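Other chains dropped; remaining ones untouched in position.
Residue numbering begins at 1 within each chain, and the chains themselves are lettered A and B in the order written.
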Amino acid sequence: MAIRPLGDRVLIEVVEEDVQKQGVLYIPDSAKEKPQQGKVIAVGKGKYENGTLVEVEVKEGDIVLYGKYAGTEIKNDGKEYLIVRESDILAIVS
Amino acid sequence: MAIRPLGDRVLIEVVEEDVQKQGVLYIPDSAKEKPQQGKVIAVGKGKYENGTLVEVEVKEGDIVLYGKYAGTEIKNDGKEYLIVRESDILAIVS
């Protein structure tokens, strides 16, 4: 099943935690919000600001950091995905 | 009875849960908001942003994911419908 996000939403494939940690990103032990890593699968066409369409900055294939509590979870063909608004995405890592 | 949604509202025919599960979409067991599946029956003409009409992105016949607690329920000719704002629709599935 293909999922096409609406507006400024982004479909993210969740990267498992242990894969995240053995790599490069480690989240320090503090009270602040902790970001998660994921892979962009699909993006919406953007949102309107004052009648002008502003496109989504991330694109398919980008590895992104996003807030842990952001978005809506869905499962499709056995994999876990998240639909978040682009404003919940903090950065692209490469 | 025909129902024509106003503004950026969308009329959705609710897809029953067991139909959803045996298909492709399964919602994982977590505290996050769980999306529902439905079929778009009718859409409003859009909403004005700064005096410019922005049309609704979904169209009649689209299968969509939307937030579980979104919208207003109505029953018409024995079927259950939901009127939601387009911003409550997360994605189109196909």
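One rule holds for everything that comes next: a residue touches a chain if its C-beta (ideal position, glycine included) is under 8 Å from a C-beta of that chain, and two chains touch if they have at least 3 such contacts.
No experiment lies behind these values; they were computed from the predicted model shown.
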Identical copies making up the whole complex, of which 2 are given, total 7
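Assume only the chains that are shown with their structure count from here on.
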Per the C-alpha fit, the turn needed to bring chain A onto chain B (nearest 5 degrees) is 50
Intercentroid distance (Cα basis), chain B paired with chain A, Å = 22
Listed in rising order, the residues of chain B that touch chain A in the complex are 23-28, 30, 32-35, 49-52, 54, 57-58, 64-65, 67, 86-87, 89-94
Touching residues on chain A, where the partner in the complex is chain B = 1-7, 9, 11, 45, 48-51, 69, 71-77, 80, 83
